[in-house]
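Report on the following structure.
Missing here is one protein chain; the remaining ones are kept as they sit in the complex.
Our next item is chain A:
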Amino acid sequence: MISDAIDNEQVEILLNDVLETHGYDFLEYSHASIKRRIIRLYGLDNFVSFAEFRYTVKTDKQYFKRFLEEITVNVTEMFRDPSFYKSLRNDVLPVLGTYPFIRIWVAGCSTGEEAYSLAIVLKELNLLNKSLIYATDINPSVLDKAKKGMFPLNYLKQYSENYLQSGGLKDFSTYYTANYSLAKFDESLNSKMIFSTHNLVSDHSFNEFQLILCRNVLIYFDKDLQHKVFNLFDGSIEKLGYLALGSKESLEFWPKAKEYKRVKMEKIWRKL
């Protein structure tokens, strides 16, 4: 990757085009990360000049779909950070189990691995029947993948290890059937999921939840945008509901953080 193929000013121009033409606002994303994604895509797709790249992003709707999918990060895995899922299983979900109905929002769900992991834990706690998981992402094409519940088979060994470390009770392979190079997850899991596009930057709250999971999304946002999103979450979490973040993310510098109490050592906070 040629790291100086596109300069800061050109990144700015491109992101302004994207906002004006397509309505997606990336101006408050962490600059270094988004710039790296843009340069990476420019190299991958063999553009010869910034002008050509800019014109294509601006005018070619098909290409913009690819642009959107590639400049956002869609790397995710099942049961990432097993100790986090252990805490969900032991500390959070049993509390929510006392409610008649459980609403969960997985914000920035990408291709769905976290939503399916969560559904598996809910199922093992006999709570899946009274739960609804709203899984949203900015990106329509990753949601199409998430709906299918099919993940590359070569990752399943790692997922199975994560699952067992997180306190999983079963043989992980009972949750999927191998289909060529893909593992197709049991349909009882996604029968309780609702998939929809939602842009954390520009869209509003759409329901009240007892648990919001948003892991490794906010690291791509600058501080101001992080705080806006925390406010959005705050308006979407019921009293005594929970907010779960990625292992390197924190509520710490958000002004309303004192209205939340950390759950043990994990990146989970409870609204007081």
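By definition in this document, contacts are C-beta pairs under 8 Å (C-beta built on N, C-alpha and C of every residue); 3 or more make two chains touch, one makes a residue touch a chain; residues count from 1.
By definition in this document, contacts and distances are computed from a predicted model.
Between the names "protein-glutamate methylesterase", "MoxR-like ATPase", "Alcohol dehydrogenase (Cytochrome c)" or "Amino acid/amide ABC transporter membrane protein 1 (HAAT family)", the one given in UniProt for the chain missing from this structure view is "protein-glutamate methylesterase". For the options A:8, A:62, A:126 or A:174, the residue in contact with the chain missing from this view is A:8. Of the residues in chain A, those that touch the hidden partner chain are 1, 3-4, 8, 30-33, 36-37, 73, 75, 216, 219-220, 223, 246, 248-250.
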